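To start, the structure under review is shown below, and the notes come after it.
Some chains have been omitted; the remaining ones sit where they do in the full complex.
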Amino acid sequence: METHIFKSPPVKIGFSDASMVSRATKSDQTLVNVKGVEIGGPEVVIFAGPCAVESQEQLYETARSVKADGAKILRGGAFKPRTSPYKFQGLGEEGLKLLGLISMKTGLPVVTEVMDTRQVEKVSEFADILQIGSRNMHNYPLLKEAGLLRKPILLKRGMMATIEEFLLAAEYILNQGNEQVILCERGIRTFETSTRNTLDLSAVPMLKHLSHLPVIVDPSHGTGLRWMVPAMAKAAVAAGADGLIIEVHYKPEEALCDGQQSLTLFEFGQLVKDLRKVARAVDREIS
Amino acid sequence: METHIFKSPPVKIGFSDASMVSRATKSDQTLVNVKGVEIGGPEVVIFAGPCAVESQEQLYETARSVKADGAKILRGGAFKPRTSPYKFQGLGEEGLKLLGLISMKTGLPVVTEVMDTRQVEKVSEFADILQIGSRNMHNYPLLKEAGLLRKPILLKRGMMATIEEFLLAAEYILNQGNEQVILCERGIRTFETSTRNTLDLSAVPMLKHLSHLPVIVDPSHGTGLRWMVPAMAKAAVAAGADGLIIEVHYKPEEALCDGQQSLTLFEFGQLVKDLRKVARAVDREIS
């Protein structure tokens, strides 16, 4: 990575409290290892899959295809936090089992969201990485439970959270003994309405500057627009992201959730080819 | 209340999903009754007390004084959601017991926050109203648990939640069968930094226009500044709020939490006198 210019002293942003996540405390980059996939190293790791697990066919077809194109981790929601109680809430435990099954069939480790302290144990049975979503970044009891696990946690930035609050949320997890935390920028809420959220790519260099934890980017939620995902995925890699998490669906027009921001299998394949070139340009790689 | 001017058709904000909270579905104002205290009626109900329960003396002295001055409900946190893991997290169950004790001694019903689905039962034993705080407004499993209770819920607006999302969060509770929901505007996050949050008082007429649920205002968190609480409390009453929730501490300078925004006992007493005049000016009352 090109760090020859990054000579300035760290920004002073007042969070002496965030000591365990701080690069001042631990200068070595943290590597999160998920069944042999290393996040935080030279490889830009691609997480891909559908927003929600819908069926065995949907999950399998999507997983098989994204794996062939270069994805290293399969994403898919079993418990979905939805703004409206009348929207599809996910398949629940059945979704978890499908994730376990498809993980076994494809060899891809899986990440899925946990929303409730009471679900942590059950989700841990099936998931290789537990995701704490944007709406739960401030859910401190859940963060503490995640800290008691010995499994990697994918912590998404709250849509309303400052960088400082985001790092303090991670501190809750590390503080309980679990250092396997991956930070994920997924867009913040601003006055702009032409995109679903405003993807704050400056969070990537800022988080990596302040913390030793790996940082990935979610251009799908960050933009909410399928056609914009490629541009922002490339930008994220150029900004120094350690990975990307991208929504892909074998039939986006039939998706029960977030179809308008999901890439098709074909689009995903094309995108990975383009991403490889950008990764090389910033001395990273996508294998 | 003066409603003679409010003749315009309701704003169209796209939430056909929020049907149970909607005034279009139920035009009668919902009254929440807490041990004889009615929220949503002609009385502007004042909730007061410390940010966090710290000791029996602190809680009792504060409760006794605010009751004498006109408060009808006692507030106090036992489980505190704190941005940093190293800040005082509340007394937990001991705090709940103190709330129960002081409620009994003073006759004031109590409201306290619940943060975790696993705490709901325990908190319900001691609290007359369960508060779901700003950071948990999007915590859907918690909202569903609250919906299964037959106790009033004080639902605070997420600091970055739209009015639509706020009403949909309430819909999660009503949808499970609990209609005893009090909405609370407590300030939103904006670019302005001279106040802790930006108290969005337009939320009061908007929420009352769209929903039949009672609406109260928290000027303490909304401003973060003790000296500004009176002005904004009066403004909230003038805007049509059904109640106020105000942080009061018998010794703010020694408070373990949010002392800089807590009124002294004396200041609170003065404020209630001023509020009575404003309430009368808008055809409401504070007894």
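Think of it as A and B in the order they're written, each chain with its own count starting at 1.
By our rule, a contact is a pair of C-beta atoms (placed from the backbone, for glycine too) under 8 Å apart; a residue touches a chain by one contact, two chains touch by 3 or more.
The structure presented is a predicted model; accordingly, all values stated were derived computationally and were not measured.
This structure file defines a homomeric complex of 4 copies, of which 2 are shown in place.
Methods note: only the chains that are shown with their structure count from here on.
With centres set at the average Cα position, the gap from chain A to chain B is 35 Å. The touching residues of chain A, counted against chain B in their complex, run 15, 17-18, 81-87, 115-119, 135-136, 138-142, 159-160, 165, 168, 171-172, 175, 189.
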